[in-house]
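First comes the structure, then the notes that go with it.
Yeah, one chain of the complex is gone here, protein chain that is, but the others are all in their spots.
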Amino acid sequence: MSELKLMKGNEALAEAAIRAGADAYFGYPITPQSEVIEYLMAEKPHERTGMVVLQAESEIAAINMVYGAAGAGKKVMTSSSSPGISLKQEGISYIAGAELPCLYANVVRGGPGLGTIQPSQADYFQSTKGGGHGDYRQIVLAPASVQEMADFVKDGFELAFKYRIPVLILSDGVIGQMMEKVELFDPIPRLTDAEINEKYPWATTGKKSGTERRIITSLDLDSHKMEEHNHKLQAKYKEITEKEVRYELIDCDDAEYVIVAYGSSARIAQKAVRLARAKGIKVGLFRLITLFPFPSVKMHEMCGKGIKGFLAVEMSSGQMVEDVRLAVNGCSKVAHFGRYGGIVHTPEEVLEALEQKIIGG
Amino acid sequence: MADITLDQIIKPENLVYTKTKLMTDKVLSYCPGCGHGTAHRITMEVIEELGLEEQTIGIAPVGCSVLAYEFMNIDMQQAAHGRAPAVATGIKRVWPDKIVFSYQGDGDLAAIGTNETIHACNRGENIVIIFINNGIYGMTGGQMAPTTLIGMKSSTSPFGRDAQRMGNPLKITELVAQLPGTYFVTRQAVHTPANVRKTKRAIKKAFENQRDGKPGVSFVEIVSNCNSGWKMTPRDANTWMEENMFPFYPLGDIKVDGKLV
Partner (left out) sequence: MTEELIIAGFGGQGVLSMGKILAYSGIMQNQEVSWMPSYGPEMRGGTANVTVIVSDERISSPILTIFDSAIILNQQSMDKFEAGVRPGGTLLYDPNGITRHPKRKDINIYQVEAARLASEMGNTKIFNMVVLGAYLKIKPVVKMENVILGLKKSLPERYHKLIPLNEDAINAGLKNVIAVQELH
């Protein structure tokens, strides 16, 4: 077995970056995710693996450092929390357009604006519908435990390079700040420069004589070519939608009602499921792991099999619920429950919402 | 003891000093011994003494002083992190007769907002910038700032700042002094009564410059302690500041009336 440790979600993310063989991390402090860069600085990854860790002068600078390093074929990441993620959107749009692989994490806090430093899930739209400009998508992984904060770094980098796409780990203040037991995966060595040259024929690593020069860009002034490029991007997103959907079903086999949730909300909902089952209510939990791609097919299939209602539980005023409605497409009742602005709902509140909005309503 | 009321202690005839009315009664959120509170107070005293309160708009940064608008009893805006000089520019351009100032920390002004700082100074916006340099990110719990000294420990330079890996401390004040758009550039401190008096005079000069339409930015740096972030008692922090910060960030005027000193 690999190492068992008690770690904060933010620390697990940072440790996993070193172990995943990341070449660089660029960041800027913001609560509640500053532990990521603090941990990396204390761990001296330049001594452990040669990984570069740099505190940039802003999130704008950090994401543009990611752009450059990713375009040169390196495995790079950044992380921040909501206000900082907003600043990164321009860069992420460029990364999506230029088809670069990168990983970034958002440890979400309540907004809008400077908002609060307490946990929230109000960045769902921004994460899944494209926070920056242009017709692009990114893969969104939603960890619900410290263990997944570590594991999704490894998975995220794999997906990023497989599809040359930005991958977002969408976490929140609960998962970032809490400590749990985590089993760390064995370290993966960083690629050598020669391996990068061989594996990534698109990366700008200096034009070798007799080879085509490589250009990283998101620009094409010829609209026909730009449309073609967009077709290619859409084909990639379709393939991802078909192949990369991930979710977990808990107590759904005999369920009449289903709670849909992700991240820390899913943990709270799981407790609500227990409370409900103790009262004899047959309810299950549909925990989303990928938010894009969204598991619409499975959800629709379930409602065809007699689920009487879906309760979307999220720490926002109702964002994910829209995707649940699209998936269910009218074939079953859908309602939303959530606290927001940094307030975390309790299992008791979730149960009450289930009884009132789905069972009773 | 119990039957003495406040009114009995506080008698008008015993009054020796009173807080400027341009500070609200809100209890300051700063750590005891922090320079932010003093810097707020003297800025507000200057505005009151110059009679500018009705035409002044202040801009609070993101940093420990994010709540400056709660304490400064004048019209205020709160800017996104680092963007205060841009916000100030916007206001001053559409209200050229108003007095506009930004109040910013070193992370805000010299890291995330360097662009905004440099360009506002280079355009010669007719604004005042008050810059609190405590060598650290106070609000977020003591991370390295662009101004953190070499060897200085912070939560993101836990073994001390090392120039090769983390870059050098930035003397942004000397830098903006080189720009044609700055009119008055000075560096002061607020840890002793004598320094407070000097700094207040500097701030007054800065606002007078703007009032009198002198061309360009008046830029007042205040080297201050962050005893919490430095993990020292307030007294030790001030001693440490004198011994370590002042040699690197020497106090005094750098540019006066548009000319380098």
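Should a chain be cited, it is by its letter among A and B, assigned in written order, with residues numbered from 1 in that chain.
Keep this in mind: a residue touches a chain if its C-beta (ideal position, glycine included) is under 8 Å from a C-beta of that chain, and two chains touch if they have at least 3 such contacts.
What you see is a predicted model; the values in this text were computed from it and never measured.
Residue A:Gln177 is the one among A:Asn106, A:Gln177 or A:Ser332 that touches the chain missing from this view. Annotation: of A:Gly21, A:Gly115 or A:Pro347, A:Pro347 touches the absent chain (contact as defined above). Contact with the omitted chain, checked across A:Ile165, A:Ile268 or A:Val334, is made by A:Ile268. Interface with the hidden chain, as seen from chain A, comprises residues 4, 6, 31-32, 117-118, 173-174, 177-181, 264, 267-268, 270-271, 273-274, 344, 346-348.
Just so it is clear, only the chains that are shown with their structure count from here on.
Only residues 28-31, 34, 37-38, 41-42, 44, 46, 54-55, 57-60, 83, 114 of chain A touch chain B when the two sit together in their complex. Interface of chain B with chain A (complex): residues 62, 66, 78, 80-82, 111-114, 137, 140-141, 143-144, 146, 155-159, 165-166.
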